[in-house]
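The other protein chains are all here in position, but one chain of the complex has been omitted.
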């Protein structure tokens, strides 16, 4: 998914357009602690579920985030967006689909789709943009071998 | 701030363009619990701080959110976006500036700027879009008297 | 585990003494969002994992919490305690063991043990005490059929 017309046109778009086929990488069940007094999952948790998906995506496609941090790099979130289409309730099982948008040595874009398992409905779409830094937060870049693995993942999703 | 060229052009833009003058409505101090192992505030909390600001903005401009819920209405988040410009650390004091974008009986847009008190630096900008529903999540609309108060707030910010 | 000498003697004890055999009911992986700047899982999340375990325990032993709420009852937490023995880190898999302490129509006590999957080490023990209320928070009691199922679970764990 190297080129995404919709995300090219609107850089913060939470609607990942052509990402209908993002791979399923994780699932989670809505925790009681994640509900609010509206009786639905509070909107901040979708970003946590995106992150859970990012962790599993990276592990599955050969660039575990633990390894990236061990090599002295951080993927710092510089933009995050979510479009909420349907509410999620306590105990709902959520399928987390993740893919890659733009990938370079200095910047990686992830895209997300959350699906409610019970009925297959799309509940949210999202997008996070990450820059590569050192542990002190200074701009850095991915080593070639990691970049190659992320690009390979992007080519396969 | 009724018309925002930048947000008109890119509907999910987290950069509220002309919102330089959003009023300061609340402040918060970064909690230890809000940090992550990067040593900075985790990116989900900015959405909580936006919400804290929204609560105070609504109270200050005459439409307390508690009253809106008591009248059987909900302002459900359907889009949320944040652009992160600088990290926040434990114990930093954050100034929360909030303003209104588009306002109608069915939809309200809020915009945000977070400022680090110590040095006045802009740390994040954001935007949330809310639709009006009943407690069961069905589309509804604001009663005239509430709409008038929100529009007055929009005119003053 | 109907009688627990240690919890009888010290009502807030986080050490469930004879609960060595609490059944494994759920597992979770430490999320990046759950770490803090010490580089370990923040201590509030253990209570969320206990709750995740409680949900799965109740489902497995025939009294799903969703059903309890649907019947107009709440199990409100009136005491919670945790003893932290070892730190948990990002991406660690945590095994959640749950059992019952005292059970009556008005009050239910749960006990917990968290085990780190990688090395089998005990990382935390805990205990929560719940009273039965109606949705308005007034003291209530469990219907006979639910109480019987919880007592049966207590007898089996």
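For clarity, chains are labelled A, B and C in written order, and residue numbers in each chain start from 1.
Just so we're on the same page, a residue touches a chain if its C-beta (ideal position, glycine included) is under 8 Å from a C-beta of that chain, and two chains touch if they have at least 3 such contacts.
Keep in mind it's a predicted model, so treat the numbers as computed, not measured.
Residue C:83 is the one among C:29, C:60, C:83 or C:149 that touches the chain not shown. Contact with the omitted chain, checked across C:43, C:106 or C:149, is made by C:43. The missing chain lies against subunit A, touching residues 32-33, 35-40, 42, 44, 90. Residues 10-14, 38, 40, 43-45, 47-48, 74, 76-85, 87, 135, 137 of subunit C touch the missing chain (whole complex, contact as defined above). Touch with the hidden chain on the side of subunit B covers residues 29, 31-33, 48, 51-52, 55, 65-66, 90-91.
Here is the rule we go by: only the chains that are shown with their structure count from here on.
The chain with its Cα centroid farthest from the Cα centroid of subunit B is C. Taking each chain's centre as the average of its CA atoms, subunit A and subunit C sit 31 Å apart.
Averaging Cα coordinates per chain places subunit A and subunit B 23 Å apart. In subunit A, the positions touching at least two other chains are 48.
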